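Can you read through this structure? Questions will come right after.
The complex appears here without one of its protein chains, the remainder shown in place.
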Amino acid sequence: MNGQKTTMVVFSGDLDKALAAFIIATGSAAMGNQVSMFFTFWGLNIMRKDQVVNVKKSWMDKTFGWLLPRGPEKLGLSKLHFAGLGPMMMRRVMQKKNVATLNELIQITLELDIKLIACTMSMEVLGIQKEELIDGMEFAGVATYISEANDGNINLFI
Amino acid sequence: MNGQKTTMVVFSGDLDKALAAFIIATGSAAMGNQVSMFFTFWGLNIMRKDQVVNVKKSWMDKTFGWLLPRGPEKLGLSKLHFAGLGPMMMRRVMQKKNVATLNELIQITLELDIKLIACTMSMEVLGIQKEELIDGMEFAGVATYISEANDGNINLFI
Partner (left out) sequence: MNGQKTTMVVFSGDLDKALAAFIIATGSAAMGNQVSMFFTFWGLNIMRKDQVVNVKKSWMDKTFGWLLPRGPEKLGLSKLHFAGLGPMMMRRVMQKKNVATLNELIQITLELDIKLIACTMSMEVLGIQKEELIDGMEFAGVATYISEANDGNINLFI
């Protein structure tokens, strides 16, 4: 531990940006930095379980839940999406070139004691409930983010 | 005041990213940080008055002015836009769940003495004039941003 700290707001739910976020996060932790990732808005989609979780929801929350991708395997690309062809190509090429998949990177963050924090206000807005996110996450609001980032040196918005 | 400082470049003019920016800004100020927000490119749209302001413009500046949204009520979403249906849903759901609207958050930034700075070079490129932006803004270039961010701890590009 060198005492340096990395924080990031993961706002985007695009596969390519999520990969960048998790590569920087795991790279930071491997270099001895403390790392906290805050998932807000579309970024929450990255952390959704891929199966449907049985929770009670309003009509609007259900609609959002149905429109938004569930987990790493369902995310699209910010560019070259081509109706899903782009992400498929990207996933294939990364596999062929032995680059870690997003699912593998998420596993690594859990092993490296990276804090994965879901923004409770975004969960409320998008109607996402705790049970729908992967195990091992924490839940907090903007105040927690600010106090962590005030101690951080690398603070990114992705 | 704990002496910490938050700066952000607000580049995006998407409703969802603007909300994230203003939530982080007001949260920072509430925690005692000094906060400066620099609005560049599409981010300037967030700060436009919603009525047409009578200023003299070239044909090209008028075209940009007509193509770009005027103020918080007109912004689209970066995802799920669906020809305006997405932002409408998002605004409705936030109202129902008592989350502050972007307009309310902008009012709060003014009350919390957050510096709202419009990038003069972007204003020039997009043909936006001072009278077209909400009252209470400052105007400056990249040098001002760098010197503020050099003193800042949380420096984000949104």
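For the reader, a short list of remarks on this structure follows.
The chains carry the letters A and B, assigned in the order they are written, with residues numbered from 1 in each.
Criterion: a residue touches a chain if its C-beta (ideal position, glycine included) is under 8 Å from a C-beta of that chain, and two chains touch if they have at least 3 such contacts.
What you see is a predicted model; the values in this text were computed from it and never measured.
Of A:Asn45, A:Thr109, A:Ser122 or A:Asn155, it is A:Asn155 that touches the chain left out of the display. Where chain B meets the omitted chain, the residues involved are 9, 11, 13, 40-42, 60, 63-64, 67-68, 121, 124-125, 127, 142-143, 145-147, 149-150, 152, 155-157. Residues of chain A that touch the chain left out of view are 2, 4, 6, 8, 16-17, 20, 23-24, 27-28, 30-31, 33, 78-80, 89-90, 92-94, 96-97, 99, 153-158.
In this text, only the chains that are shown with their structure count from here on.
Rounded to whole angstrom units, the spacing between the C-alpha centres of chain A and chain B is 25.
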